[in-house]
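Only one protein chain is missing from this complex, and each of the others stays in its spot.
We just call them A, B, C and D in the order they show up, numbering each chain from 1.
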Amino acid sequence: MKQIGIADTTFARFDMAKSAIDELESIGTGFQIQRYTVPGIKDLPVACKKLIVERGCDIVIALGMPGRKKLDKMSARIASEGLSQVQIETMTHIIEVFVHEEEAADDKELAWLMDSRSREHAVNAYDLLFRPKKLQDNAGKGLRQGFADAGSVDAREGIYH
Amino acid sequence: MKQIGIADTTFARFDMAKSAIDELESIGTGFQIQRYTVPGIKDLPVACKKLIVERGCDIVIALGMPGRKKLDKMSARIASEGLSQVQIETMTHIIEVFVHEEEAADDKELAWLMDSRSREHAVNAYDLLFRPKKLQDNAGKGLRQGFADAGSVDAREGIYH
Amino acid sequence: MKQIGIADTTFARFDMAKSAIDELESIGTGFQIQRYTVPGIKDLPVACKKLIVERGCDIVIALGMPGRKKLDKMSARIASEGLSQVQIETMTHIIEVFVHEEEAADDKELAWLMDSRSREHAVNAYDLLFRPKKLQDNAGKGLRQGFADAGSVDAREGIYH
Amino acid sequence: MKQIGIADTTFARFDMAKSAIDELESIGTGFQIQRYTVPGIKDLPVACKKLIVERGCDIVIALGMPGRKKLDKMSARIASEGLSQVQIETMTHIIEVFVHEEEAADDKELAWLMDSRSREHAVNAYDLLFRPKKLQDNAGKGLRQGFADAGSVDAREGIYH
Partner (left out) sequence: MKQIGIADTTFARFDMAKSAIDELESIGTGFQIQRYTVPGIKDLPVACKKLIVERGCDIVIALGMPGRKKLDKMSARIASEGLSQVQIETMTHIIEVFVHEEEAADDKELAWLMDSRSREHAVNAYDLLFRPKKLQDNAGKGLRQGFADAGSVDAREGIYH
């Protein structure tokens, strides 16, 4: 039984974990979910490390919503750097799912974006853990999470296997 | 008996530690406070590591007030990066409570903001240590420390448990 | 038999790995290719570390296409920092092949640039592994990957050996 | 006998070490000074680590003067990040005393600022080593090094002990 960690925050304006967990449970089985909620995104790296080291998670989904202020951007960078460090140190993937508040035009779109990006990245986490071949088949396809895919600019026939 | 570390600076223009300690003592018992004062925010990371490693703290609250100059912003980033590294390395939460001087319109609001943010983050530290379920119940609620909460944009019924 | 790792993403809009692998196979033999596809560039550092530590790669080529938004630039920096850390930690070269979407004027040039830079850096990876003397012979020559070489401004006769 | 390290540069336009050492010797006794001069501020982190690990310093004062160009600001950040890392790794304070060239209006003020900031931070280093209670008594007082103190905005009676 694989362990999937979910780290999220009280700062975010949408329960991204609910979406991610709902999506994971709709994809398949063979995993348990470990959840860890912290105040803000800068608290996520150590939470993720604890999920990996103390609770034995095989992969973690880190959910957060950086605010629209300049100081929030600095927090986002510190958080991302920390998540990167924890991944390298523990040799475990942490799928960072950040929705920056200003990416959405209004509250309704923000809710939609936070829901859909959380769901699509939950699939990525599942794929990394259970079906990496699916990711390789989509290499270079210009995939996006939340908004529409950008698509490929590759005019060559066939894809290398 | 849990140990809560409080690291603060002589650079800040308000005794944030006084507020944090006062708040902690009003919430509950079962902990002792270890305090460590340094000159500026860039001195906080090693102070926090010492509180954790040498004085056995289970969590640390790092209090600071970055100034309004551009150079102060660089110091804030270096300090935050260091606090993040110490957390990852020691697998211990450090709640960073920074009030940037320019967040407040005048000295009076600055004092109010430094007091209230220190108090609300003291509660977060207490919750991480003693009642993590409370944080999970507030996941995605758009909570803020100091200024008013941003609130949720989540229109779904109920919260996932 | 040397192992060359190829890490790439589903975010990129061109199958850079196909180009790199095609180029490597046209240069010579004596190596096997290990491929690892992740969602985005921030997932590359841990993928590269896994290729090195778990799959025994002697060098890795990390392929990615940062988007044109400001947030994408932050992701590129986090990814690059992580790739640098993994190299230092494992004492193994990772050739970062990033094509920023805005470097190309249109989709056609983007495809050309992603193809040619991937190929030219595949040669660099091969040279680091099998013929380092060729790199030394080109020291200070103003070489570029993708767009035209900048060339040397060195008017001295001969090159030091 | 405590060891106080002094790391400085040939790049700076004032002999900050002379000021720091003069100040230290005027405060008290019980310490020896270990000095290490490097070319520029980016050479300071490894110098400080050598002072701590190889020469047994209990604290280090790192003195530097970043220039006024944009590239100098990048160097300052790299240097500060390195100093932060060395502190965390060795669990030893390094008091960073940087005077940015543009902080002063002219050469005369620059000399004054480099002298006074070096002296006031030498006192901070001494206090961290020998009398930490003095720092705690000044928590939140808005102290500065070089230019005038900013002062407190705290209107509460008394200071928490």
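The rule we apply is simple: a residue touches a chain if its C-beta (ideal position, glycine included) is under 8 Å from a C-beta of that chain, and two chains touch if they have at least 3 such contacts.
Since the model is a prediction, treat every value here as computed from it, not as a measurement.
Within the full complex, the residue among D:Ile4, D:Ile59 or D:Val86 touching the omitted chain is D:Val86.
Within the entire complex, the positions of chain C that touch the omitted partner chain are 73, 76-77, 80-81, 83-85, 87-88, 91-96, 100, 103, 121, 124, 128, 132, 135-136, 138-145, 150-156, 159-160. The chain not shown here touches chain D at positions 8-18, 21-22, 35-39, 42-43, 45-47, 49-50, 53-54, 67, 71, 74-75, 78-79, 81-82, 85-86, 89, 107-108, 110-111, 114.
Methods note: only the chains that are shown with their structure count from here on.
Each chain's centre was taken as the mean of its CA atoms, and the one lying most distant from chain A is D. As for how the two copies chain A and chain B face one another, under half of their interface residue numbers coincide. Centroids built from CA atoms put chain C at 25 Å from chain A. Averaged C-alpha coordinates put the centre of chain C at 41 Å from the centre of chain D. Multi-chain contact residues of chain B, defined as those touching 2 or more other chains: 77, 81, 85.
Arrangement of the chains shown, judged by which pairs touch: a linear chain-to-chain path with two open ends.
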